[in-house]
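Take this structure first; my questions come after.
Shown here: the complex without one of its protein chains, the others still in place.
Here the chain labels run A and B in written order, and each chain numbers its own residues starting at 1.
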Amino acid sequence: MYGSLSIIEVDNWGRKVHEEDPQKLAEFEARIERGEKIEPQDWMPFEYRRQLIRMIEQHAHSEIIGALPEGTWITRAPGFKRKLALMAKVQDEVGHAQLLYSAAETLGKPREQMINDLINGKSKYSNVFNYPAVTWADTAVIAWLIDAGAIINQVANAKGSYGPYGRALDRICAEESFHLRYGYDTCVHLATGTPKQRQMLQEALNRWWTPIMHFHGPPDKTSVHTETLMKWQVKMASNDAMRQQFLDMYVPKIWELGLTIPDPNLRKNTETGLWEYTEPDWDEFMRVINGDGPCNAERLAVRRYAEEKGRWVRQALIRPTERYVTPLA
Amino acid sequence: MNTEALKDLLFRLADDDLVIGHRNSEWTGIGPVLEEDIAFASMAQDCVGHAQSYYTLIHELGEADPDRLAFHRSEKDFRSCHLVEQPIGDYAFSLIRHFLYDLAKQVRLEALTQSSYAPLAQLADRIRREHKYARMHATTWVRQLAAGSDEARLRLQSALNEAYPMALGLFESTDFTETLAAEGVQPAESVLQSRWQQLLEQTLAGTGLSLPGDFDAAAYMGGRKGYHSEHLGPMLAEMTEVYALDPEAVW
Partner (left out) sequence: MQFESLDPRVNRLRLVRTNEAFDVGHEMDQWQTWEVFHQQARGDQHRHVGIVHAPTAEMALLFAKEQYARRMKCVNLWVVRTADVYASEYEDADMFEPAFDKSYRESFGYTQTRARIDEYRKAQGLTTPAAAETEKQAEPVAAKTTVKKAGIVIGKKK
């Protein structure tokens, strides 16, 4: 699961588009215009490659880190059905990380480097995973609403121009639909259960509403670079459009369960057809992204632990003759 | 057929699979490499799923439903052995435990497909098919790691020294062992143990790993009679934390 954060580094542009070979650039853009996919061995503008690596890598990190807050409840899930489903769901997140790292690798960045950049804090991941899953109901809310947000983002990105990313996302979206059903079913059982269960769910929703509103990233900045990335089909939908789509699809479902969304200003404007809401605290968003969230340090420490404790296992099996070759597709 | 004896066996099967599946699931998200993380999580799910099926058979013999049996039973009533109760430890320990446990499970499942209790024979046959992967996974990993580096082999050997005596608890006899054998439900534990021993020795041949010769297995017995390691109690408390908030609720 993944939202939008600083995925598109609009201000820090490494090479200007007009510095690219004009003929190759024209062919590249014409190919995208025709709806054809770009494959790893194709010529591509420097910034296309850089932004894609950045985006796919952050998506991959989000999956592997995303396994942690929900993983918190694997050992405590109530009953066989939930226990097995949560085990399978968290496993899927790890699987998604594997698929996405593979897609990023095709652009020329080995997995080793991506792991280093994650653990050293050089590379970001989705902000929501820096919040704790305090109770069982938090995992239910994550599985339903965070995954729902992620699906909106991923379905859009799956139509993007880069072949390997699209292929990975097609597979990921198929699995996310299980997550969404599982999450919804779990929330519904809490909402329609005992007063204690209902209260648990309401409290979790209260805790998660801000991260949910943060999920698709800050309001859109329009710039020449954003337009270029949209033309190259790297960025497929604006943050605000995705947030609107999310609200449209899920607010009625939340209200249907008799739950209260902790935003008194939330309503759909019947004239504009758009949702109006209190802007979430974007300073908090920036603080958390820059490392100062409730769980940032723990998440990275757990990843570091996993890599360090697993090192002897991996290194015992390295063959001296092995050479890394960039995966093909 | 002696129902008490049957239930005794089924609880042992169910509890072992539940507890080891639960333990192995703790690796999800923190495994040594992404691909292995995924593989290990699958096998953990399989074990918990097998446990659920065994509890279903117990339920059909008149006991509570599977959720209640797994999530609402006292530690004293569990019949798991000490091996499965241990914390996950180093990956070498988890891998060796998986190896010892899943080879034992293979031997047992093969015997159970011949069980005179038809529902168990049928279930064992279904589990056996899925279990093939666990066996393949365990043997491939142990063989390759043992051949991989001196450090890896030493780590595996020390895990083997630690886990093997515990694994003997898998075959601890109970008051019902003879009845079960006499009724053709399952061969005696000692028979299964010697088959397992043989399989272990065959599999470890040429790996440079050896089974420890000097140990005290008595310390790890008692699980089948409700005397557990100090780890089971806290594990069950954690596992049932949410369920226990309201055992009547539907989660």
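Criterion: a contact is a pair of C-beta atoms (placed from the backbone, for glycine too) under 8 Å apart; a residue touches a chain by one contact, two chains touch by 3 or more.
A quick note: this is a predicted structure, and the numbers were derived from the prediction, not measured.
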Touch partners, limited to displayed chains, of the chain removed from view: A, B
Residue among A:V17, A:I32 or A:L68 touching the omitted chain: A:L68
Sole contact to the chain not displayed, among A:K81, A:R181 or A:R304: A:R304
Selected from A:A85, A:I119 or A:A204 as touching the chain missing from the view: A:I119
Missing-chain contacts mapped onto chain A: 39, 41-42, 68, 71-72, 74-76, 95, 98-99, 102, 105, 110-112, 115-116, 119-120, 132-134, 167-168, 171, 175, 297-298, 301-302, 304-305, 307, 311, 314-315, 317-319, 322-329
Residue ranges of chain B at the interface with the undisplayed chain: 26, 30, 33-36, 38-39, 42, 87, 133, 136-137, 140-141, 144, 148, 238
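Everything that follows uses one rule, which is that only the chains that are shown with their structure count from here on.
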Chain A-chain B separation of Cα centroids, rounded to whole Å: 37
Contact set on chain A toward chain B in their complex: 64, 67-68, 71, 73-80, 82-84, 87-88, 90-91, 93-95, 97-98, 101, 136, 186, 189-190, 193-194, 196-197, 302, 305-306, 309-317
Residues on chain B engaged by chain A in the complex (per definition of touch): 22, 25-26, 28-38, 41-42, 44-45, 48-49, 52, 66-67, 70-71, 90-91, 144-145, 148-149, 151-152, 155, 235, 238-243, 245-246, 248-251
